[in-house]
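Apart from one protein chain that is not included, each protein chain of the complex appears where it belongs.
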Amino acid sequence: MEANGQVTTAGQLVKQRPRRQIRVKTWNRSTVVTRATLLILAGLTVYAFFSFDYKEIDFVQAMLATFANLKSMFLEPHLQRFTFGHALYQVLVTLGLAFLTTLFGAVIAVFFGLLAAENLSSKWVSSVVKGVVAFIRAVPTVLWVLIFAVAAGLGSVAAVIGMTFHSVSYLVKAYSESFEELDKGVIEALKASGAGWWQIIFQAVLPSSLTYMISWTFLRFEINFAVAVAMGAAAGAGGIGFDMFMASNFYLDIREIGAITYFILAVAILLEITAAKLKKRLT
Amino acid sequence: MTALLEVQSLSKQFLGSEGKALTDVNFSVSEGEFVSIIGPSGAGKSTLLRCINRMIDASSGEITFDDRNVTKLKKKELKMVRTKIGMIFQHYNLVDRLSVIENTLHGNLGKKSAIAGVLGLYSQEEKEQALRILSVLGLESLIYKRADQLSGGQKQRVGIARALIQNPRMLLCDEPIASLDPNSAKVIMDHLRDISTSMGITVLVNLHQVDVALKYSDKIIGINSGQVVFNGSPAAITKEDIQRIYGSEAEDLIFDLGGIHAS
Partner (left out) sequence: MQADFFAKKRRNSLAFLLALAGVTLIAIVVTEYDVAKGFTSVPDAVAWALGNFYPTQESLVKLPGIIDKLVETLLVSIAATTVGAAAALLFAILGSNTTRVNAFFGSISRGIATVFRNIDVAAWAMILLFSFGQSSLTGYFALFFGSFGFLTRSFVETIDEASSGSVEALRATGAGYFSIIFHSVIPSSMPQMISWVLFMIETNIRSATLIGLLTGSGIGFTFNLYYKSLNYDVAALVVLVIVAAILCIEAVSNYVRRVIL
């Protein structure tokens, strides 16, 4: 019972008391990849800080300026160039953009979601739809909007259609995953009873996925509100985002930005709370 | 025999809920005793166990463990007392992504300084003891396996190892076999009984299986709606006692009482 190589049993170990370190940490593929990921991210971060284009900014001064700005933004907000009512209406416009986008996105996504779900369509169709959707998702929303703006002109049409692309790809992924969770047996049972594809969809698939779909759709609405604010600013889609863009880039009025931020924040938090409530009630 | 644990007029009312989870609970447990706590779901078994090591703070009453009043302890002293009490859970509560031996060594964290604890600096002796305990529990071939790759019975044995490495005076077990098949359950109960008999460690077990409780215990405590309704030896338990513990619907629980008493 000589202790060559690995200690195998505790019995041996206690008898012989080899003063060798007992390993506690284990190395396997998962820990190696975890650590490698963390290390690479940390390395890239350090490298990034060296490579940033600082444009001769005095960092400390800029930080102080930011704090001062944040202070006047949040503590001394005002509305100068428009009224409270106008701001409220612009918020409504942004919500409208988000709503239309979500609605169009959801309707289209249900159809493609069914095609993308492996258990409801063929493997081939499913991979094609999923591939196209991944491509659509990879193009930033703002670029979709700008590409559409060439044909449709800047405005709500380009914004809604451009944003719809992203909503569709997001919801197709979410919907198809919840369709795929549906028990194989249920589909089989209906098939055995002679039901056709559409009947299975409407009698089994949609009813059992409905709660998931509602909470995913609402979540997307929440995201779309934020996206609509951004599109208002970056792609002239109108709404509260456009006012913010004007206050920031043309009037340089940080206090007006503060007031607008409060409006956005209020709506966003309201939506978040609603989404959480909805999720709790549905699950 | 001296009392290791003494519970006096213990009551617990959860914040924001009506009615008490525990009402005026009194009992004592001697050194080395094997005690089962039985009672229907929601009777307050888990609450009672967690009041003993102050995972939950009692509303009123006193708990004396090893001649110290647990309910009055400060943070530091409470940690000291907890290192003397091992706890075993229904769902094992292991860190799934760590190995068996790491999970076992976790039992020693309470005795370490903050820095040694954070860095996980374990001495050679501690590691050897971990191996010794794991081999007693029949886990020596699995020490580097990740906890989430074990079966339920194996997980629970790791849970026991984690408690034993604390070198505890007492074990608190909250339904240790509720998620196990009959065979694994027997292995676990045999280990617990053996720990109590051969190491002299006091064991308090919450159980749902009346026959198991009767078979393994020195003493049974029956709880219903937060009150102790039976406290005595398994031999002394009667049909009426079982009915008082589980309510009048409990006819079929009683059928093999005779068999167990006879054996």
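To keep things simple, chains are lettered A and B as they appear, and every chain counts its residues starting from 1.
Methods note: a contact is a pair of C-beta atoms (placed from the backbone, for glycine too) under 8 Å apart; a residue touches a chain by one contact, two chains touch by 3 or more.
Everything numeric in this text was worked out from a predicted model, so none of it was measured.
Within the full complex, the chain left out of the display is in contact with A, B. Summary of contacts with the chain left out: across B:Gly61, B:Gly107, B:Gly153 or B:Pro176, the touching residue is B:Gly107.
Only one residue from B:Asp96, B:Asp181 or B:Glu240 touches the chain missing from this view: B:Asp96. The missing chain lies against chain A, touching residues 29-30, 33-34, 37-38, 41-42, 44-45, 47-49, 51-55, 57, 59, 62-63, 65-66, 69-70, 73, 89, 92-93, 95-97, 99-100, 103, 134-135, 138-143, 146-148, 150-152, 155-158, 160-161, 226-227, 229-230, 233-234, 238-239, 241, 244-245, 247-249, 252, 254, 257, 261, 264-265, 268-269, 272. Even with one chain removed from view, chain B keeps its contact list with that chain: residues 53, 55, 78-83, 85-87, 89, 91-98, 102, 106-107, 109-112, 114, 117-120, 159, 162-163, 166, 172.
To be clear about the criterion, only the chains that are shown with their structure count from here on.
Chain B has its Cα centroid 45 Å from the Cα centroid of chain A.
Those residues of chain B that touch chain A in the shared complex are 97, 99, 101-102, 105, 120, 122, 124, 127-128, 131-132, 134-135, 140, 144, 146.
The part of chain A that touches chain B in the complex is made up of residues 9-11, 13-14, 17, 19, 21-26, 28, 30.
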